[in-house]
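The structure appears right after this line, and notes come after that.
Missing here is one protein chain; the remaining ones are kept as they sit in the complex.
For reference, chains read A and B in written order, and residue numbers begin at 1 within each chain.
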Amino acid sequence: MNSDLLIAVIITLVGASTPILIAALGELVVEKSGVLNLGVEGMMLIGAVVAFAVTYHTGNHWLAILAAALAATASSMIFAFLTLTLSANQVATGLALTIFGTGFSALFGQAYTGRPIAIFDSVFPDELEQHPVWRVVFDHSPLVFFSLFMVIAIWWFLQKTRAGLILRAVGENDLSAHSIGYSVIGVRYAAVAFGGAMAGIAGSCFPLLLTPQWAERLTAGRGWIALALVVFAAWKPFRLLAGAYLFGLVMAIELYTKASGSTGILPSEFWAALPYLATIVVLVLISLRRSQNSAAPACLGKPFLPTQ
Amino acid sequence: MPLRLEKRAEPSKAMLYLTPVAAVLLTALVGTIVFSLIGYNGLVAVREIFLTPLTNPLKWQDLAVKSAPLIIIAVGLAVCYRANVWNIGAEGQYVLGGIAGTGVALLTRDMSGPWILPLMIAAGMAGGMAWAFIPALLRTRLKVNEILTSLMLTYVAIQLLNYLVLGPWKDPMGFGFPQTRMFTADQMLPRVVPGTIIHLGAPIAIVVALVMWFLMSRSVFGYQVKVVGSAPYAARYGGFSVNRTIWMVLLTSGALAGLAGVLEAAGPFGRLVPSFPTNYGFTAIIVAFLGRLHPIGIVFAGLALSIVVVGGEVAQTTTGLPPAAVGIFQAMMLFFLLASDVLVRYRVRWRSPVTAEAAA
Partner (left out) sequence: MTLFTRRSAIKLGAAGLLLPAVGSLAFAQEGPLKIGFVNVGPKDDNGWTYGHWVGAQALEEEFGDKVEITFVESVPEGPDCERVLRELAQQGNKIIFATSFGFGDYVIKVAREFPDVIFEHATGYQRSENVGTYNARFHEGRAVMGTLAGHLTETNTIGYIGSFPIPEVVMGINAFTLAARKVNPDVNVNVVWLSSWHDPAKEADAARALIDQGADIIAQHTDGPAALQVAEERGIIGGFGQGADMSAFAPKSHLSAIIDVWGPHYIDVVNDVLAGTWESDDSWPGIAAGEVVIGEYNEKIPAEVVAAAEEVKQGIIDGSLNPFTGPIVDNTGTERVPAGQTLDDAGLWAMDWYVEGVKA
């Protein structure tokens, strides 16, 4: 495989992996606090359509990303209010959020179908960006670097800060955390908001990085892959990074399998299904190794019900 | 705060029935406002979506056709949810039902006889059950969360569908288009109301709802499901096996989702195409909740949601609204329902100054 093709593949890979990495990082924090938000796909779509619209009207990518994050966070607050304050079922509410986000983006995006916008390209100088070898490192949008930074930031937050410890405690044993005096609901609200913001930013990757046009279902189900990724990574940030790129590689193989015409031994649909199959396998493996602590936060998906 | 939530002695029955209705009405109201803000004629849009399907007799057949699969799937899901088993993979089980039924259809395409259709239906139910088998196995043997496994399997099912329709099952006379052959007359659902498109699926849906109502309210199975769902420890003392219940409810809901799948394939679709998954499996989750997990409630909830879907399709041709936009209404209905659920368990009280001081 010549080096040009390799570099091109790597760049494509990064493009595919970045949105799911960002969305999964957000959901990881949410789930660590004990909440299961299945609305990731919906929030990503909201982020995508808002980012597209803002870029179209203002041409400012940074503003677009901010707007996307805010819009998605707002939608996540609907979820938070229903599940945390009113103790509604998290699964149903999350799904409703996805359906809502899909419908909202379809409606809102209708006015923008077929209009092009500029890609959020690398901000490095052209010489670095187009250098035949170094472009592997430099020909990436700031969103890519953001995603890598957040991996480290989240790891550090969860493992090395007090706030992260509280978050993890809330996710593992909410009643104990409550009795010590921590606001379980408050922590979870913050986590859900963070997850929403990240999902919105992830959604903005689609129009800004990959397809500078609006179409319904632009995110093509990547939100579900992000959910799978969190589980696949056993709720650990660095494994999430590896997993995101692994999934991205699988997605790239799927694309190249389709592109090379012949299907080879394995059809492209196999590669498309692989991230989901792999996640099931990982779930089984995690359960088999019961000698260690189960990796899932113990309170995942259960409403917080103090006994008074 | 002048308002205060006071827990009721027991859940309010009145609220239990009123809240779904209120949820639908609130959705219509908020929808009008939101759509007007965006620039559509809010009243026209909402009228088209909520009212036209009811007032236009030509649309009633669409309601019957659209609500049948929703009701069938939702009835199965309700049984699962009552047992606290969160089957989210109904869409995948539905797809497998369609695939299994189509498989039989393709095998029997040169044969004829009244036995073909029932065989297809049986195959569809078996297909759905097979797909629910995996999460059931993983949950009972390895305690793996069924939410995640059933959800992941949905996307695997969709890829399997794509592979079959684009590959081995592609119609050789179809000019390379991704679709299977069209089913023969023996393989398609008969119309039950002449002159309309209402097919066998509609009465089957009603029968399913009634049978499940009977089972849930009068049989040991129903009792077992409810006890396991609300008090698993008590269930064990009572001699009910939690694992056995999990198997039963998952296989039941898988079979029902598969049934809906084969009925759709043999009915409105008449063949298998990549666009076969139409999100019925996910919408049915909303139907199950809106119907308060009760089979009869689900019939009404299924109608309510299909009104919105059919209405959205009407609005597509009259106002240019993208059909996916009705997702906003469906989601809103569930949001309002979940929010107003609070009123079932709690009473809203004005805090009078005297009481506040007494409490302090």
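The rule we apply is simple: a residue touches a chain if its C-beta (ideal position, glycine included) is under 8 Å from a C-beta of that chain, and two chains touch if they have at least 3 such contacts.
Note that the structure is a prediction, hence the values are computed from the model and not measured.
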(request) Consider the whole complex, including the chain that is not shown, and state which of A:I119, A:L148 or A:A234 touches that chain. (result) A:I119
(request) Sort through B:V30, B:V192, B:I206 or B:V273 and give me the one touching the missing partner chain. (result) B:V273
(message) Touch as defined at the start, partner being the missing chain; which of A:F206, A:F232, A:F270 or A:F304 qualifies?
(response) A:F206
(message) By the contact criterion defined above, which parts of subunit A meet the unshown chain? Give residue numbers in ascending order.
(response) 5, 8-9, 12, 113-116, 119, 206, 210-216, 218, 220, 255-256, 258-261
(request) Write the list of subunit B residues that the hidden chain touches. (result) 17, 52, 54-58, 62, 162, 166, 175-179, 182, 268-270, 273-276, 296, 313-314, 316-318, 320, 322
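Definition applied: only the chains that are shown with their structure count from here on.
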(message) Using Cα averages as centroids, what's the distance between subunit A and subunit B in whole Å?
(response) 27
(message) Show me the residue ranges of subunit A that touch subunit B in the complex, using the header's touch definition.
(response) 36, 38, 78, 81-82, 86, 88-89, 91-93, 95-100, 102-104, 106-108, 110, 216-217, 221, 224, 227-228, 231, 267, 269-270, 272-273, 276-277, 279-280, 283-284, 287-288, 296, 300-301
(request) Can you check the complex and tell me which residues of subunit B touch subunit A? (result) 38, 86, 88, 134, 138, 142-145, 147-149, 151-153, 155-156, 159-160, 162-163, 166-167, 279, 282-283, 285-286, 289, 320-332, 334-335, 338-339, 341-342
